[in-house]
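Note that one protein chain of the assembly has been removed; the remaining protein chains are unaltered in position.
We just call them A, B and C in the order they show up, numbering each chain from 1.
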Amino acid sequence: MSAASSAHAHELSFWRKYIFSTDHKVIGKQYLLTGLFMALIGGAFALIFRWNLANPGTLTDKQYLMFVTYHGSIMFFWVAMPILLGGFGNLLIPLMIGARDMAFPVLNMLSYWTFFLSVVLLVASLLVPGGGFSGGWTLYPPLSAIPDLYMGAEPGTILLLLALALEFASMLMGGINYVATVFTMRVKGLTFFRLPYFVWMQILAAFLFMLSVTPLIAAVFLLLMDILLGTHFFRVTAEQAGSPVLFQHLFWFFGHPEVYVILFPALGILAEIFTSQARRPLFGYRTLVWAGIIAGILSFLVWAHHQFVAGINPYSAIGFSILTVIISVPFSLMLIYFGITLAGGSIRFSAPMIWALGAYAMFIIGGLTGLPLGALTSDIYFHDTYYVVAHFHYTVFTIVILSSIAGIYYWFPKFFGRKLPERFGKWHAILTLIFYNGFAFPAFFLGMAGHPRRYADILAYNYLEEFQWVHQLMTISTILLFAVQIVFAFVFIRSIFAGEQVTDPNPWRATTLEWLAPSPPPHLNWGDTQPVVEHGPYEYAVNGELAKQGIDFLPQGKLYRLQKLPEEVAHHLGGKGEQSESEVEKATS
Amino acid sequence: MAGGSAKGGGGHAEGVAGVRLYVWIYILLLAFTGLSVAVSQLLMDVFGHTPVTVAILAFSTIKATFILAYYMHLKYERIWIRMWLYLPLAIFVLVLIGVGPDIYLVLRDLWTHILTFAGVSGGVHH
Amino acid sequence: MQQEGSGVMVSSTSAAGASSYPPIAGTLPEEQYEWRGAPVARLAFWLFLAGEIIILLTLIGASIFFRLTYPGWNEASSYTNVVISTINTLVLLTGSLTAVLAHHYAFASRWALARLYLVLTMLCGFTFLGIKVFEYSREIMHGFLPNTNAFWMFYYGITGIHGLHVLAGSLIILGVLFYIRKKPSKYAVENAALYWHFVDVVWLYIFPMFYLT
Partner (left out) sequence: MRPDLAEGSEVGWLVDTAIDIVTIGIIVVGVLSFIIFIYALIRYRRTRQPFALREAPVWLRRIVYLDIAVLLFDLTLLSFNLYAWHEIMIDADDQYLLRKAQEEGAGFVRVQVVGRQFFWAFIYPGADQTFGTTDDYTTGNIMIVPENSYVVVDLTAKDVLHSFFIPEFRVKYDAIPGQRTRVWFKTTEPGTYEIACAELCGDKHYDMRAVLRVVSQEEWEAWVARRSNGVPGIVSGTLHAFGGGEHRQKSFSSSLSHSGSVSVQELSAN
C-alpha cells in the first residue's frame, strides 16, 4: 500500500461507498433491497393474473400467460436467490465467521452488478415489441424454441434467456465467493462443526447451485441457438428432430436442487431464530449438518419426478419415485429436530419468532403435500394441476417470504441500527399467514378437482365451472395479502431512516459472532478488535455461575483488542476519523 | 516459496516438475496427436468405425490425463482441489445414467418415426 | 501464538500469519488464505472450472446421444477438414506448453520469462481463433450451416462455445499481463494457465469427436 492510495481511501465518494462498494454489508443490503423490490413486482404480477382468474376476460390470453411466467421467474430467480443467498449470505457469512470481508470483495461487487444488469434485461424483455415471454417459467421447448411462431415474442424471449444467464453468472460468482470465504477465512477457533447452522446451509446451497446450474446454462445456450440459428436441439420438424425431453431433464436437474438452494438458507434462518428465541441449543447439531449434506446429495438424484408423465422411461420413473420418497427422510429429520429444539425451550413469541413458527408450520404442510406428487401414480392425476401450485406455494412461499421476513425482523437491528416495530411485526405475521392460507389452501381442492394450471379461463370446462367462486376467494386473499406487504414496505423504509435506535448490539441475547459487532457493523466489521471463537454456536440455557447471574447464554466467542492493527484496518480507522472531522466541518460551515 | 508457509501454500510448481518434464510431456502429446490422426486416416477402413473411435478417444483421454496431472498440477494437489475434477465427472455420469435411457429411446423413436408419425401428413393419406 | 483467557491481548505480529488474526480481504499475501494446502485463489478457480467442466460435458453428452441415434452423423462428419484441425490442435498444445512454462517461471519469480511465455500463449490463442474463423467461413461457403443437420448443429454449437472459451482465455491472459505489471501475482498467472489447459483438454475431445471420426 503506497501513501498515495491510502490518501485516497478515506475519501470514498458516495459512489464507492454506497453504489460500487466492495463492503459485503453494502452489497448484501443492495441484494436485499433489490430482491424485496422485485418481490413487490412479482407480487403485483400475481395480483394481475389472479384478477383475471376471478374475472375471466380482463386480460388477453397472452398477457395472462406472460404475467404467470414472469411471476414464477421473478419469484425464483430475482427474489428468492438475491434475498436468501445474495442478501443474507453476504450480510451474515463474514460476520458469522468473524472475517472482515469476503475473500474476493471485487468479485462480490461484480456479482451484484451482474445481477443488476440481469434485472435491467428482465425489465427490458417485458417492454420490447411483442412483449415478454409467455411460455411458463420452466421454458419448455418447443414452445420456447420458436417463440416467434408459437408465442409471438422473440426479442422478449431472447432477453429473458440472457437475463437468466446473467443471473446464474452472478449467483455463481457469489457461490464461489461464499465457499472460498468460509473455507479459508474462518476466525481462530471456528472449526467446521462450530459454524452456525446458517453458514453451513449457505455453503451447502452454494455447492448445490454451482454443481446443478451448469447443465442448465448449457441447455439455455442450446435453446438460444435453436431460437437464433434455427438448429433443432429441442424442437421437432417434419424432417429433423431434437428432443424436448432432453431440455426437461437438464432443466429439472437444476430445478430440483434449486429448490434446496433456496430452502437451505431459509432453514438456516429458522435455526438461528428458534435457538435464540427458545433459548435452547440446537438439538442434534451435527446430525442436522449431516442431514443437510445427505439431502444435498440426494437432491441430485430425484429430478425426474417432475416428469413422470412427460414421456420418460416408466422404469426409471420408479427409481426416481423411490429416491424422491427417500429424500423426505433428511428433511423430516430436520423438521423433527427443529421441533425438539422448540419443545423444552422457553419460547418468546417475538415478531421474528412468530414468522419463523409460521414458516415451520407451513413447511410441514408443504413437505407432506409433496408426497402425492413424488408418488408416481397419484402424480398422474396431480401433475400440472393446481395441486402442484398449492404444494409449491406452501414450500416456496414459506421459504421465500415467510423465512426471509423472519430473518429481516431478526437481523434488521444489526444491519440498520434501528428496530422494526415489534407489535406491527406480530400483526404482519398473523395477517400474512391468514391471507396466505386463504389463497394457497383452496388450491389443493382445485387440484383435487383436476383443475389444470395456467388456464386463463376455467369457464371453458363443464367440470370446472363450479369452482369459479374458489378462484374469487383466492383472488380476494391475494389482494389482502399484497396490501399487507405494501404496508410492510412502508414500515420497512420508514424504519431504515426513522426507526427506534438500538443501543444494545445484542438485542436478542444471541450467541453467534455477528452479535458481538456493533450495530450496524462498521466497514471491516471489527475495528481494532477481533473475535476469537471458544464455543459451539448455540450455547443457550447454560448452567453454573452465569445462570445464577441471570445470563442464560454463552457467546460463541470473545472480542480481543489487537495490539497492532492490520494495515488496512489502521488505515481505515484513521481515514474514518478524518472523514468524520470533515463532515463536522461541512455541517458547521 | 513466499511467505514461508510450511504446509506448502501453493508453491508446488518448482521442485516437483521442471521445464524438462514439461517439454517431454509436450512431445508426448504431439506424438499421441499424430497417432490419433494416423489411426483415424489409415485404420478406419480396416477396423471399422466404432473400434477406431474408441481408440482415438482413449488416446485423447491419455493426453488429457497428462495435461491434468502435470500441466494443471493435479498430481501434486490434495483431494480438496482434485475433488473439483471428480465431482463434475460424477455429475456427468449421473446425468448420463438418469437421462440416457429416456433420451436414447426418445431419439431412436424420433429418427425412425419422424417421417411416419410426427408429421401426420407423413403417415396418413386421404 | 495467542493465549486464551480474560485480559490477554491478541498480537497480530506473530509469524503464524493468517491464523493469529482473522484474514482481512485483500490485505494479506495471497498464500496466507488457504485451506489444507489449497490457496484460496486456486480453490475458487477450481470451483469455477468445475462449473465450466460440467457445461462442456453436458454439451458433449448431448452430442453423444444424437450421434448414436442420428444415422447421417458419420457421413456428415467426413466433411470437416482434418488438416486444419490438426494444425489447430498443435497450436493449442503449444499454447499449453508455453502456459505451463509461464506458470513455472511465475512461481520461480522470474517475471520477465513468465511474461514472455504468457504473450506466446496469447498469440497461440489468437492464431487458433484466426484459423477457426477461416475454417468456419470455408464450411459456410460449402453450405454447411448450423441448421443443416444434427451433426452440423453440434459442430457449430460445441466448437463455437469452445472458440468463445479460447477467446476468453486469451483475453484473461491479456488482463493478467496488465495486472502483473502493477502487482506481480503468481496466482493470477496460475489461474490464467489453468484456464488455458482446461480449454485445451476440451479441445482434445472435440478434435476426435468432430474431425477424426
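Of note:
Operating definition for what follows: a contact is a pair of C-beta atoms (placed from the backbone, for glycine too) under 8 Å apart; a residue touches a chain by one contact, two chains touch by 3 or more.
For clarity, every value in this text was computed on a predicted model and none was experimentally measured.
Partners of the chain left out, restricted to shown chains and counted across the full complex, are A, B. Among the residues A:310, A:430 or A:489, only A:310 touches the chain that is left out of the figure.
Of A:183, A:285 or A:455, it is A:455 that touches the chain left out of the display. From the set A:29, A:383 or A:523, the residue in touch with the chain omitted from the display is A:383, counting the whole complex. On the side of chain B, the interface with the absent chain consists of residues 106, 109-110, 113-114, 116-121, 123-126, using the contact rule stated above. Of the residues in chain A, those that touch the hidden partner chain are 60-62, 65, 134-136, 140, 142-143, 149-151, 235-236, 241, 244-245, 278-281, 283-284, 287, 309-311, 314-315, 317-318, 321-322, 325-326, 328-329, 332-333, 336-337, 339-340, 342-349, 357, 360-361, 364-365, 368-369, 371-372, 375-378, 380-385, 445, 448-450, 452-463, 465, 540-543, 552.
Going forward, only the chains that are shown with their structure count from here on.
Taking the mean of the C-alpha atoms as each chain's centre, chain A and chain B sit 36 Å apart.
Taking each chain's centre as the mean of its C-alpha atoms, chain B lies 15 Å from chain C.
Residue positions of chain A touching 2 or more other chains: 211, 215, 240, 243, 246, 250. Residue positions 87-88, 91, 95, 99, 103, 107, 110-111 of chain B each touch two or more of the other chains. The part of chain B that touches chain C in the complex is made up of residues 2-5, 7-14, 17-19, 22-23, 26, 29-30, 33, 36-37, 40-41, 44, 49, 52-53, 56-57, 59-60, 63-64, 67-68, 70-72, 77-78, 80-81, 84-85, 87-89, 91-92, 95-96, 99-100, 103-104, 107-108, 110-111. Of all residues in chain A, only 211, 215, 236, 238-243, 245-246, 249-250, 253, 300-301, 303-304, 311-313, 315-316, 320 touch chain B in the complex they form. If you check the complex, the residues on chain C that touch chain A are 2, 4, 6, 8-13, 19-27, 33-35, 38, 40, 43-44, 47-48, 50-52, 54-56, 58-59, 62, 65, 145-147, 149-150, 153, 156-157, 161.
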